[in-house]
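In this view, the complex is presented without one of its protein chains, the others remaining in place.
Moving on to chain A:
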């Protein structure tokens, strides 16, 4: 087999070279913006204005980071973002694994009903306005819980975990049952530990979703400074300078950055918002690739 590689025809070799160049370019195009952001975030603010920073800072400094960490809104946002990520992920894991377990039990009487009841939610939604009215009627607007409760049960996640559970040997459950274990004990003691790979995938999906979500802050909690998230704070800083370069809104943030170019601040905050996820995802790669495949089989 290995020897075949040396017998490639000329056409095949050109094809190979083309492949390497094309995929290499794709990789550069994907990575460049991140490196650019990183370089600017470490570059001296007054120097950044001159332009021409690509992937390496011209004048190294940590000042931008020192400045943004003295901005209380950002620290506040960081706390809320971490809190919602942890709470949302745990609750999402609990709900989807429990539902998946009941759906994986062939003798469960309500199985079909629950299954269809969940599946339908993947194809329609009430829409933004009815959802807003519901949140208002439930008095969730202006509370932390609006980040957690509405999306706590996700049909897609349930089906992914359930397809994984369907692949586990059923004999394990049977023997536990004969030993007198009830369904909850079977779930907790036998099934959950076996589901670690798929739970890792779902945890990643949930955590990324929570961390990256900004719209519910914008729509429901924008005027509650103690409840804004990191993404929302970033959005505020970015939009203050996106429109018309150099025109910074005359708000307190602008004053805080009196001597610092908004560009460097923007990029430093972007890095702070992005890094936590980028550090985690490569290690979970083998899990989420498998998880996506399971989801596709069921969907």
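Basically, a contact is a pair of C-beta atoms (placed from the backbone, for glycine too) under 8 Å apart; a residue touches a chain by one contact, two chains touch by 3 or more; residues count from 1.
Assume contacts and distances are computed from a predicted model.
J.: For the complex's missing chain, which UniProt name, "Ferredoxin", "Multiple-sugar transport system permease YteP", "Tryptophan synthase beta chain" or "Roadblock/LC7 domain-containing protein"?
T.: The correct option from "Ferredoxin", "Multiple-sugar transport system permease YteP", "Tryptophan synthase beta chain" or "Roadblock/LC7 domain-containing protein" is "Multiple-sugar transport system permease YteP", the UniProt name of the unshown chain.
J.: With respect to the chain omitted from the figure, which of A:59, A:86 or A:134 is a touching residue?
T.: Of the candidates A:59, A:86 or A:134, A:134 is in touch with the missing chain.
J.: Looking at A:53, A:68, A:93 or A:227, which residue reaches the missing chain?
T.: A:53
J.: Please output the residues of chain A touching the missing chain, sorted low to high.
T.: Per the touch rule, chain A residues meeting the hidden chain are 9, 11-12, 15-16, 19-20, 22-24, 26-27, 29-34, 36-37, 40, 51-54, 95, 98-99, 101-103, 105, 107-110, 114, 117-118, 121, 123-134, 136, 149-153, 155, 177-178, 180-184, 187, 208, 211-215, 219, 231, 234-235, 238, 242-243, 245, 266-267, 270, 273-274, 277-278, 281-282, 285, 289, 292-293, 296, 299.
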